[in-house]
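Just one protein chain is left out here, and the rest sit where they should.
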Amino acid sequence: MPDAPSAVEMRGIVKRFPGVLANDRVDFDLRQGEVHALLGENGAGKSTLMNVLAGMYKPEEGTIVVEGKTVHFGSPRDAIAAGLGMIHQHFMLVPSQTVTENILLGLDKPRFVMNLPEFDKQILALQEQYGLHVAPKAKIWQLSVGEQQRVEILKMLYRGAKVLIMDEPTAVLTPQEVDELFVTLRSMVDRGHSIVFISHKLDEVRAIAHCVTVLRHGQVTAARVPAKGATKAQLAQLMVGREVVFTVQKKPANPGGLVLSVESICAENDRGLPALRDFSIQVHAGEIVGIAGVAGNGQSELAQAITGLRRTTCGQVLINGENLANKTPGMAIKRHVAHVPEDRTGVGSSPGLSLADNLIMKSYRESPISRGWVLNRPVIRQQANQLKTAYDIAAPTIEVQARLLSGGNLQKAILAREMSAGPKLIVAVQPTRGLDVGAIEAVQRVLLRERENGTAILLISEELEEIMTLADRIVGIYEGQNMGELSAGEATLTEIGLMMAGTRRGASTAQG
Amino acid sequence: MINWILILQAGVATGTVLLFATIGELLAERSGVLNLGIEGMMLIGAMIAYRTAVTTGNAWLGVLTGMLAGGALSLLHALVCVSFQADQVVSGLAVNFLGVGLSLVLGEGLSKAGAIALLPVVTVPVLSSIPFLGPILFTNQSVLVYIGYLLVPAVWFYIGRTRPGLHLRAVGEYPAAADALGINVYRLRYLYVFAGGLLAGLAGATISLAVSPGWFSELTTGGQGWIAVGLVIFAQWDPWRAMGGAYMFGALRRLILDLQAPKLLLGLANPFFYMPQLGFFLKMLPYALVIVILFIGSREAMKKRIGAPAALGLPYVRGERGL
Partner (left out) sequence: MAVGAPVSKGFQFPYSIRTERRLTVPGWLPAATSVGALVVAFIIGGIVIQIAGGEPVKSYQHIFKAAFGDVGVFNDTLVRATPLILVGLACALAFRMRLWNIGAEGQFFLGAWGASAVLLIPLLPPTTPRIILIGAMMLAGFACGAMWGFVPGYLKAKFNVNEVVTTLMMNYIAIYWVQFWVFTSWSEGGFQMTPQFPRPAWLPRLSDYAKLIPGFGGMTLHLGILFGLAAAVVVWFIINRSRWGYEIRLIGDNKRAAYYAGIDIVRNTVLVMMVSGGLAGLAGMSEVTGMVHRLQEAISPGYGFTGVIIAWLAKLNPFAVVLVSILFGGLIQAGREIQPSGVPRMLQGIILFCVIASDVLLRYRVRIVRRA
């Protein structure tokens, strides 16, 4: 679409945060009726740039032109009024309110009294138009992630958005749901909408986008590259700045004795609804078992049940033969279960404490870190410095507050802490989420090294490529149940996708 | 002989004080801001209201200035919590001390109990004839009590059925969503904290101009501001439950005062008359009861998995760069 009229032009955008230049004189050119992918690693500045466009941030310098007119956005309201709607990576929906209420939020109509049934009808009509169905009276917390995304899209369409900005929309979808989303996007483009598609997933970008703009470290390395012709290698190089190798060196599997045996456990989630139903899985020493599933199907609860952070209502969690189900997290730690949690800052670290204090979180009870009741500071300092060097954690000193570490360095610190305790079982949940390529490689290297040392590893990840690369066996999870198992050799994206979407392995072949 | 009708009637009047304070706090908390300074705002509202009424002879002016005094103090709290993002608990305490201290200093020399122009006391013609409820609710009650009756359904309707109410709820539950859609989270929080302050000031004015006219320094409020904080939790942030709790406590306070007077209680010798030292335990009762209802409220919240507005107590900062 090179000759289509311009929908949005961003020129010379500069955006700074304390300590980092997020956007460095970035130009972005969106034409009408196209799907334009914005590609870059985590931390490259894509979300920042689009947040500027959506009116959430004010740029230090630069101009924005919408349909030929220069605009200044004082707030998200102005951007929406100009026809730009952003669908964030973490949905901006109020969980306790209904679909309709969320869609109406922030609007001037209804003026005072809300007549919800009328708006319910309006929204149903809108849904018909675009083929996006979701019950207007449902409360957000009751909806699946895919349905919530539909609400976000409807929210913007209801406001007359002509340009939709989608930030990593496929992170939370099964492969099938991704296909459905792409169908929706194509039909919207046919109706004249323009779409900005932020992603770091090269296959998807090539599948859906007309053209690609690549950001690296806040700067544009390539603009409006036609998507059809580009190869994965080319795009990856533009993203990272060097040649990216897509395969990882992995020694053949040599599994040892049984370390973890989860036997038919049941567990509830925070809302009291069943999250795990009779789930079983086994992990041996020296192997990586990957769990593939869309967020919200029980993975988090599984990791928590194994590490003592969540109650189980039936079944057993046997670690080296001992049932640790419903025991305290302290027990799991004592039995050498390492846990790299999903939530780095909310659970895995203490932002206000120093790096050194974070590194002793699991080991502070034993000597030599503590002598009786007293902490042994010199030993703590020494060990912290050793770990800092060994894991290449970039921080000025070990006394710096953990909140100042970048995502990658914080994750390295968490890994350092967990690995240095000499674990027998590692439960790693989304270990590379939000990290740049360098950090991702580092994390994966650590996991493979542990695998070679004979540690049993349970890897839970939403990045299917990562699971296919690292895991020896792949188990699908759907609605809290084990959907079957594939070995690394025989797994394909389609097969895994089927398991994630609820088709039990073996059922599809029976249907032929 | 205990006159239950009179006790309940006085209880409604006393309860109105708690009602205003509780509803005010409910609004502030619904928007996500915890305001622990109610006691101080009530006290300064009471003092200013009384002083104005004594000086000008106009009780309504007293009510107005009392409300504004409470509101002004609450703006300080809003400034520190919303704009400066300080910890809301400590800020509330600071504002509380400030309010108490200021009202003691500025209330120096104020006449203790006075014959001043009180607010009109009204008996509603038809409604006061309803058996049992009539004499309690609609007879010889100050105008402020009737305002209380109207306030609760109005607030309930506002929060649940209007667009501004929708915005209020969103700001308290998930301010990021509201912000992304152009709702000014900061402005709304200021607004509702201010509303809470106005109502706290009104509660204070109700004490010094209607329920127990006069200025008795700290004894004027006697901890009712704190009881209001507890009541909001007990009410699970619902105006109707707040009303029930407020009147119940009002009746209890009244009952405690009257329990020690008669020689006979329910036909038996009244222990509180013959052993006046037991009176101290009676005085402890409202405070112990608050602990009990907090306990009940927390258990309920745990069971039903409902609870405080999700963003309560957390300062909102747009665009925090997470790790």
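First chain written, first letter: the chains are A and B, and each begins at residue 1.
As a working rule, a residue touches a chain if its C-beta (ideal position, glycine included) is under 8 Å from a C-beta of that chain, and two chains touch if they have at least 3 such contacts.
Quick caveat: nothing in here was measured; it's all calculated off a predicted structure.
Chemist: Which of the visible chains would the unseen chain be in contact with across the whole complex?
Modeler: Counting the whole assembly, the omitted chain is in touch with A, B.
Chemist: Tell me which of B:Gly230, B:Gly250 or B:Pro309 is the one touching the absent chain.
Modeler: Counting the whole complex, the residue in contact with the absent chain is B:Gly230.
Chemist: Of A:His339, A:Arg433 or A:Arg505, which one is in contact with the hidden chain?
Modeler: Looking across A:His339, A:Arg433 or A:Arg505, the contact with the absent chain belongs to A:His339.
Chemist: Of B:Ala13, B:Ala28 or B:Val95, which residue touches the hidden chain?
Modeler: Result: among the candidates, B:Val95 touches the missing chain.
Chemist: Name every residue on subunit A in touch with the hidden partner chain.
Modeler: For subunit A, the residues touching the absent chain are 18-19, 61, 66-67, 69-73, 78, 81-82, 308-309, 328-333, 339, 341, 343, 346-353, 357, 360-362, 364-365, 370, 373-375, 377, 400-401, 404.
Chemist: Just checking the interface: what residues of subunit B touch the absent partner chain?
Modeler: 36, 40, 76, 79-80, 84-87, 89-91, 93-108, 217, 223, 226, 229-230, 233, 277, 280-281, 283-284, 287-288, 290-291, 294-295, 298-299, 302
Throughout what follows, only the chains that are shown with their structure count from here on.
Chemist: If you average the CA atoms of subunit A and of subunit B, how far apart do the two points sit, in angstrom?
Modeler: Comparing mean C-alpha positions, subunit B is 45 Å from subunit A.
Chemist: Taking the complex as given, what residues does subunit B use to touch subunit A?
Modeler: 161-164, 166-167, 169-170, 173-174, 176-184, 305, 310, 318-319, 321-323
Chemist: Show me the residue ranges of subunit A that touch subunit B in the complex, using the header's touch definition.
Modeler: Touching subunit B from subunit A are residues 17, 51, 54-57, 75-78, 80, 86, 88, 92-97, 101-102, 104-107, 110-114, 155, 270-272, 344-345, 403, 405-407, 410, 434.
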